[in-house]
Structure formats: structure tokens, C-alpha cells
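As you look at this complex, bear in mind that one protein chain is not there, while each of the others sits in place.
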Amino acid sequence: MSVVENNGAVPENWEPKIIAFCCHWCTYTGADLAGLNRMNYPANVRVLRIPCSGRMNPQYVIEALNKGCDGVLVCGCHPGDCHYVTGNYYARRRMLIFKRLLEYEGLEPDRFQVRWISGAEAGKFRDTVMSVVEQVRALGPLNLTREIPQFELPRVPDDEGAFDAVPEEVTA
Amino acid sequence: MILNKQKVAALLDHLSGARDVFVPATVDGVAKFARYGEGVQPDFGMVNTTMPPKDLLFPQTQKMYHFDVDANGSYRIHEYDESREQVVFGIRPCDMRSIVCMDEVFLTKGFVDEFYANARDKLLTVCVGCAQAAETCFCDSMGVDPQMAPNADVMLQDCGDAYLVLAQTEKGEAEVAEWSAFTEEADAQPVTCDLTLKVDMEGVVDKLEGMYDAPIWDNLSIKCLNCGTCTYVCPTCHCFDISQDMRRKDGIRFRCWDSCMFSEYTMMAGGHNPRPEKLERVRNRFMHKLNFFERRYGMSLCVGCGRCVEKCPVALDITRLIDEIGAYDA
Amino acid sequence: MTAQDIIRTRAKELLESGEVATFIGWEAGRFENQTTPLVITDAADADKLVFNEYCVNTLAKYVRDVIPRGKVGLVVRGCDSRGIIRLVADKVIKREDVYLIGVGCPGIKDRKTGEMLKKCAECRHNNPPEFDEMAGEVAEKPVAVERFAEVAEVEAMAQPDRSRYFESVYAKCIRCYACRDVCPCCTCRECFVDQRRENWVGKQNNVAENRFYGLTRVMHIGDRCIECGECERVCPMDLPLMKLNRKVIQDMNDLFGEFESSLSLEDTTEPLIEYRLDDVEEFM
Amino acid sequence: MPSIEISHGCAKGERPLVPQVCRVVEITEETPDVKSFRLQTLDGKKPFDCEPGQLGMFGLLQYGECMFVVSAQSDEWVQFTVKKVGLVTEHLHDLAVGDEVSLRGPYGNWWPTEGCKGKDMLFIAGGIGLPPVRSFLLYCLEHREDYGRIDLVYSASKYDDLVFKEQLFDVWPNDPDMHVHVSLYHEDPQWDGEVAYTAPFLDSLELGPEDGNRVAVICGGPSLSRTCRESLLNAGYSEELILTTLEMRMKCGVGKCGRCNMGGHFICLDGPIFSLAEIATMHSDV
Partner (left out) sequence: MSRIGVFLCYCGSNIAGTVDVEAVAEMARTLPDVVYVETNKYTCSDPGQEGVKNAIIEKGIDRVVVGACSPRMHEPTWRKLLADTPVNPYMLEVANLREQCSWVHKDKEIATEKAKDLVKMAVAKVARLQPLHSIEIPVHKKALVIGGGIAGMQTALDIADAGFQVTIVERETSLGGKMVMLDKTFPTMDCSACICTPKMSEVGNHPNITVKSYSEVENVSGYIGNFEVTIREKAKYIDYNLCTGCGACETKCPQKVTNDFEQGMAQRTAIYKMFPQAVPSKPVIDAAHCRKLQEGKCGVCAKVCPTGAINYEDEDKLTTETYGAVVFATGYKLIDWKPLYPEYGGGKYEDVITGLQFERLVNASGPTEGHILRPSDGTEPKSVVIIKCVGSRDPNKGKAYCSRACCMYSAKHAHQYLDKVPDGRCYVFYMDVRTPGKGYDEFYMNTLQDGAQYLRGRVSKIYRENGKLICKGEDTLTSQQVTVAADMVVLETAMVPADGIDELAAKFTVGRDADSWLVEAHAKLRPVETNTAGIFLAGTAQGPKDIPDSVCQAGAAASKVIGLLNKDKLMSNPQISHVNETLCQGDGACVGICPYGAISIVEKQFRENSRKVVRPVAEVNPGLCQGCGACTVTCRAGAMDLLGYTNESIMREVDALCQW
């Protein structure tokens, strides 16, 4: 579960792909606030809104890492601040155990991070995104997808789309 | 013509120049047919690999076609043909018999499975006869000669220090003709292979006809875990599922091994399952091995390789089942 | 009387009196020192029951399948008994549905090598914590190897090596699901792997999909695992599944307080559906 | 006993597992959860020629495929009638005219249209069991002179579940010597006809075997099949003259993937059409 199998070769123009699961009430709000304050942060993170960090199923993380994300960020309300009172306490245990399991299997710790970011902590959201992006960038592509068939793989000679780029009128 | 065992390695080096050669070997702790090459040490002393050679013809996951959309937004389908010239060297007579079974399934009855057919056409089979048997081997009881596989392209009968080389097909003859650097014109006597595990198949097929509702199925199936181990290590189990992976509008349709032991296998949309319990599933599997296949294709679907006997986590043993059928008195 | 004699006698009595409808134990297999699980309904079959140091299978999970036939009697060692506790805690069965004949377990040996099985060398509770009667004496407490020794071995590896190690593990998996089907914690009516709508796991056999299954399996059973080691034993590919289970158990043990699942009917803690306000905080 | 010869294992084909892309040209909403789809190839042709009762593997490339009996056909199209019961059929129900789908086939055997010539026909169906039977019924109506009296006994749980209502109530009753009998299992405000389960309803119609001159064709759920079979046998029908079409989960459609077997027979290849006499000799879990 790491970059080692790539022989360290990082494709040109590679940008880390990171998914952030953010709870609606705190971190998503904080991310919105970062927008309202016109803060600037790297675009490598895409936010997926969930109602509560307690909704965060570890299986989503495996899916994301398996299918091509280089890093996963899970964010929720600070302990004690959960809109649903206790969701983040369960999330804290689950994510802690799960993170350790992933690291045990050889995932670099920086690739899966969990943070508590409140609705007011726009700056923390920005800083977290910046640091996660930089950490994952330093690690390089995760590339667990290599076992998943690349759809560009062998296909019959392409007779239809090949000349799409040259409209008939031009060639005539 | 004989092939001295000392020369096998050189022969393999020769063969693997242009083709993928698969040999019995233990890789990462798993005994299977592995591509001959660096780090793969052929082991012809091993009686049976844990994993059968069926994935050379019928991979656990096989891409069938890829689909995408053209510039007008219409779907296009592009078939895969990933078959290539392969040699399986060191396959055992029991596993050769399993290829007979699979040939029947995939190549007859109105429809030829092109993916299997392509791979089969490009496969050269070099069978190595058995000089000794494992505790769980019972192929001779199932009509397989441990030193002879009639359908192998090349049969290598174990004669102690050397193999007696028999080219049995056109393909085999052409192949063996290329081996002169490694073979010698000599005769040798194949050693006899004694199997300790015996079952009596006499009358079992017919007797099973009347035993569909016999209580032995319940007694047997109750210890089954319904895992897929027996079906995945079985050289003749060929059930598959068809599924797809998607990426936006692109995707691949593939088939993959499936197991009749899984409840999901026959589960229909809407929740009805014609084989809801272990009883029905275990009965179907063993009936298929010992009766249904015989009725349809005229041969047993069990080749006596003993893999399931060895690997079943609960020792649900097909040889005991055959004994019980023989002893069954309605 | 040996434990085997007592088991036979009691099984016969229980079946004859109608106190139980089925009785689960072991019988001899075809090969020397081989045993296989046996489910009997007829007292006359009680003499087929054996108990020796080659009874490899744990029996608890069979109860789920035979419970519709009526009350079940079964022989329980430490692992079988804890399996029953787990099934009761997960409301798969009720305690009164089973009659447990406890036996002290001498530790089970591999029938071919005669060596103690790995799962038994690691066993910490060979005597059943829950039973209705004991057949024979309790066995001596085993000298178990250090509970988390194999986890420590993996943890001592460098990250890239761990990555490669588990990659090769998942590359070998054939997804026969024997580990799932033998596990007394795996009692879902439909396993997530079969849920095509969510499509958690694709049906292709490759490292990525196998890893999804492997990781999720551990997350699903980790906080209930009774450490019977059956998953590892039944694996036809000999995958080191207990290294994964024990990792999660070790972490829960370290982080959330001493944890050993299903040692009594009263304490069936599942750390992942509980929390404490002062849990370890690593995510500020 | 007179019997009818049913062909088995008669389908053949190339590249059996690779579908063609087809287009939906017409959609009919039969009931709230049943729709019929007419399919053509992308260049507007009939996707394949088939006999009544044969199967087609109809699906969506992204989501998978399911086996259905071709419920009707013309020179330009084939039609499938689909009930929404699972993941794939849910997606099929979201289709619109013009959408592209995947289709392969035809598979399986067909109704013994020849063998039934000159006979009276009794079609018995329940709920979504009508479309498979209708393929035969439509053939008989098209070749009306070849067949005697035609009876259709059709039941469903509630009024909304009756498929092909227009044909049931407005078209078929007007066909010569065609008799349509419909019942519902339960009272329904939209229904003033018979309320009965299929088997007793069938009994009440007193449609006897006519000395082996009437063929019964059944398609319905497990309990309908069981009870109607008993009714017919009690009424004196021979098992040879009771035909049915079977359903099981199918993946390949060509007798290779293994799951739709009844004993040594595969429903997709040898079936789906069997007489009860044949089924009695098989080891069926269905």
C-alpha cells in the first residue's frame, strides 16, 4: 500500500488526488467560511459532504484508496461539539483503529488523516488542506489502482473516433 | 524416446524462450502452476498443486470486453483476446482429465465459448505421470491412469531417472520433434504408482438417481461451512459469474469464478432462492460431480485429484460420500 | 471415564430424554488422526462421537444452522464456548437454546506433523468459560505464546516491507470466504461482499478487491473476535489472518482498556460501539 | 398417452457472451412496476430472429444484464416485459426511448408450436407470468387456423398488477373462439370480476383435457405452478400435455456458467420450456 512499487517514478505533472469527507455541521461549514473569507488553498482536495463524522464508514476510505485517491482526509466537529452529540466520539474510535490498521498494512500515515475542524476554523481548514496536500505530494502517487484494469488497455483498432479531430469540410 | 530428468531444466529454458511455460512450483507459499522464470523453481516431485491449472484456460478473472461511447454518444463494444501461446509442463493426469471435462462444457452443446476456445487452442499440454501418490489421491478409482493422460499433447511417463516421452497429438508430435537436443532414443519402463485411497464407483451414478431426497444429504451438508474452498481448488469446477466495472461511461465486462456453495449464487432478484440452504447446495454440488455431469457429458466431473479432500476445512470428504452412497440402503 | 466416554454417555442421555434435539461433536475422519464435525439426532449415533487431541474444528457456528431443529447440545472447549457467548451476545441464539458440555482442551495437534496447531499454541483460554456441565477435569492453563508477538513482528518491519508483505498476502487470497464462513462473529444475513447495489467489493479477483474484503472483514469482526484462530486455520492459502485480527485487538486493548472478547455472558464489550469522553485523542 | 415433442438444447450461436448494442424504440408502462421495451439495433433492424418462448439477455452495459423471455416480436423489433424487482431492472425502468441497451441471444428452446397444432390451448398465468405465455398466445392468434379453442386464465394479486390490460379486456376477447378469464386474488375497488386464487378459479371453469386434445401452458410463481398443476392433473390432464416455462438466475445463457441447472439440464440452454413429464424426471430445486 505504498509508492514503493512505482520504483519512485512520479509521472510528470502529477498532482495528488485527495478526498476529504467533511461533516456538514462543522468542517463543511468551516470550509464554506474559508470561502467567504477568500482564503486560498490547493485545489487537490475535493470535499464529500457527510452529515456527521459518525457516518464515516471505513469502507469508503478503502474504496477511495483502492480506486485512485492518493490521500484521504476525514474531518468532523471537535469532541464535544458534535451536532448529533456523540457521533464524533464513535468516529474517533473507529478512525483511530482503522488508521492504525492501514498503517500496519503499510500505508504511509500521512495518506489517511483525521482532523477536527469546527465551523469557525476556516484557517485550520485551509492549513490542514495545505499540509495534507504537501505531505501527500511528498509521498508521491499511491497507485493501488494498478491491479484494476486500465480501461485504455487493449481494444480492437479504433476505426470510428480516429478522425474525429478533422472535420470533413476541412479535408474536402 | 526418453527425457532424462536432468535435462528438464534445459528443456524448460528452451521452451520458455518464445512462450509462457507454466510449471508446478511453490510461490509465496502457494503451490500452483507458475510461470517458469526467475524465482520459480519447478517441483515435479510435488504430487498435486494446491491450486489447479484451470486458470490457464479459465482465469479466476477474465476480461471479456470493454465498452465505451463514441463521439456521438453511442456505445461501442471491444472484445478482449488476451490468449497467448502457453505451455503447461508437468500437469498431472488427473488435471488433464479435468481439461477434458472443461472442453466439453465450454466447447460443445451449441455454443463455443470463444474465450476458452482461444486459450485452449494455444495451450500445449505436457503431462507428467505420477510415480507416487498423495494420501488423498484417488484418481484411479475415478478412471484416471496416474501414468497416462490420453488427451495430453505430450505424455511424460515417470520412469525413475527419466521420463518416457509420448507424443500423442499432432501438436505434441510437432513439439517433440523440436526436443531432440534434450531427448534420447531409448526405452524405459514407467514405474507403477500405488494409490492407497480407493473408492468404489461401481453403480454410484445410477444409485444417485434415486437418492435425491435421501437423508445422507442432510447429514453431510450440515457440517459444510458453505465456503468456496472446494470449488476453487477443484480442477473441474467451472461455474462463473459475469459482472462489470465502470468508470463513467467506460467499463469492462468480465467473468470470474463463482461457487455453487455461496447462497448468493442462485439468489434471484426479489429474494427467492431455489437453493436456499446448505442441503440444496451441497447436494447440487456432489450430484453435479457424480451424476448430473455424467448424464450430460458421459463422464464424471470428479477426477480424483484429492484437493478438496485435503483442503476442506471441515473434512467433508467426497470419498466418504462415495462410500456412503455405495453403502446406502433405502 | 475419559472425557470421550462422558461425552458419549451424556449425548446419548440428552438425545434420549429429548432434552436436546441435536448434538454436535466430532467423529473420526477417513485418515489417521483426522476428525470432522458431527451432528447427530439419534442417540444410537452417540458412539460415533470422539474427543481427542485432533479435534481441530470449532463447533459454535454450527449451532446457528441447527437451532431450527430444537435445542442443541454440544461439546465446548474454550474456543467453542466463547463462540457460543459471542452468538448469544449478537442475538443469533439464546443461551437457553444450547446445552453445553464443557471439556478442558489439551491443545490440538496437526494430524500430519503431530505438532500443536498454531491457533492452540496461541490459546489463552483452553477451558470453557461458559458450560452447563464439565466432562472430566479442567485442563491445565496453557502456556500461550505472547498474545501480540506476531503483531510486533510485523510492526517491526519497515513501512515499505509491510506494504509488500500484505500485498503478497492479498495477492494470494482466492476469496473462497472460508474465513468468513467459519467465524462465529460473521453472522450477517447477507455479507457485504454480496451486496451488489452498494458494490462494496467488485467480483474481480485482484489485490485491490481482496484488500477491501480483508480490511473490512477485520473492521467488522475486530471488536468481537474471540481469537479462536479458525479463520487462519481454514484458509486454503494459509494467509496470516490472525496477524490482522490481533492488530486491531491489540490497539483496542491498548487504547480503550483491557480487551478480550466474549469471556463471559455478562461482559460482551464491543469497543467500537462504545466511547469514553476521555478517549485517546490523536486527531486535534 | 399423446405427447408433444419439445426441442431441447436447440439454440446455437457465435460469440455467445458478447452482446450487441441496441436502442429502445418504444416503452409501454404495463403496470406501476412493469414496463415493456421494444428494442432495435442501432441501424434500426430487428436484433435477432427468434421463436416464441426464447430468451434474450437484456441489460445495461454499466449495470448488468438479466434474462427475459421475448414477450413479443415483429419484423422490426423484439419486446421484453420487465418487472422492477432488483438492481438491474430498476435501472431498466429508468430507460427512455432512444437510450442504448445491451442485448444478446436468442437463447433456449421455444414453445412447441408445431406439436400443438390442431389442439385446444389453455394458457394459465399469474402476475408477471403472462409475458412468457403471451409469446405463445400471440403466435397462436397469428396462426389462428392451426389451433382450436383458446382459453386464457390469468390472475394477479391486485388490479394494478394485471399486465397487458388493453389486450386482456379489449382485444383478445374479440378474437374468434378466444376466451379470456381473469381473476384477482384479493378484492380491489377497481375490480368487479372474479376474486379467487388461480387454481380454484381454473377448477370453476371446467376446462377439461378433451381427451388429450387440449394443451395447458402454465407460467407463474411457485405456489401458482404447484396448485394449478395439481388442478390440471386432477382434471385428467396428462403430464405430457402440461407445458411450462421455468426461471432461475442466469448469467451466461448458454449452459456454461452453471447456476440454472435442474439436474443435468440447464434452463437457459435446454429450457426454459419443459413439459411436466420431463420435469418429473429431473432433479429440480426450482
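Which chain is which? They are A, B, C and D, in the order written, and residues in each are numbered from 1.
As a convention for this text, a contact is a pair of C-beta atoms (placed from the backbone, for glycine too) under 8 Å apart; a residue touches a chain by one contact, two chains touch by 3 or more.
Model, not experiment: these values are computed from the prediction.
Trainee: Wait, the hidden chain, what does it touch out of the ones we have here?
Mentor: Spelled out, the missing chain touches these shown chains: A, B, C, D.
Trainee: Taking the entire complex into account, which one of C:Asp45, C:Asp90 or C:Asp181 touches the absent chain?
Mentor: The single option touching the absent chain is C:Asp90.
Trainee: Who touches the missing chain here, C:Thr9, C:Thr41 or C:Asn199?
Mentor: C:Asn199
Trainee: Which of B:Gly37, B:Gly160 or B:Pro276 touches the chain that is not shown?
Mentor: In the complete complex, the chain left out is touched by residue B:Pro276.
Trainee: Contact with the hidden chain only, please: which subunit B residues?
Mentor: These residues touch the chain not displayed: 73, 246-249, 271-273, 276.
Trainee: Could you pull out which residues of subunit D are in touch with the chain that's been left out?
Mentor: 60, 62, 91, 94-96, 99, 222-223
Trainee: For subunit C, enumerate the residues touching the unshown chain of the complex.
Mentor: 90-92, 187-192, 195, 197-200, 220, 270, 272-274
The definition used in the following text is that only the chains that are shown with their structure count from here on.
Trainee: Using Cα averages as centroids, what's the distance between subunit C and subunit D in whole Å?
Mentor: Chain centroid spacing, subunit C to subunit D, equals 48 Å.
Trainee: Send over the residues of subunit A in touch with two or more other chains.
Mentor: Expected reply: 148-149.
Trainee: Can you list the residues of subunit B that touch 2 or more other chains?
Mentor: Within subunit B, residues 76, 79, 241, 243, 245, 251, 254, 258, 267 contact more than one other chain.
Trainee: Which part of subunit A faces subunit C closely enough to touch in the complex?
Mentor: 1-2, 4-5, 58-59, 62-63, 66-67, 78-80, 86, 89-90, 92-98, 100-108, 113-116, 144-145, 147-149
Trainee: Please give the residue numbers of subunit B that touch subunit C in the complex, ascending.
Mentor: 28-30, 50-51, 60-61, 135-136, 197, 219, 222-223, 225-229, 231-233, 241, 243, 245, 254, 256-259, 262-264, 267, 278, 309, 311, 313-317, 319-320
Trainee: Would you mind writing out the residues of subunit C in touch with subunit A in their complex?
Mentor: 151, 154-155, 159-167, 192, 200, 204, 206-209, 211-212, 215-216, 218-219, 222, 244, 247-248, 251-252, 255-256, 271-277, 279-284
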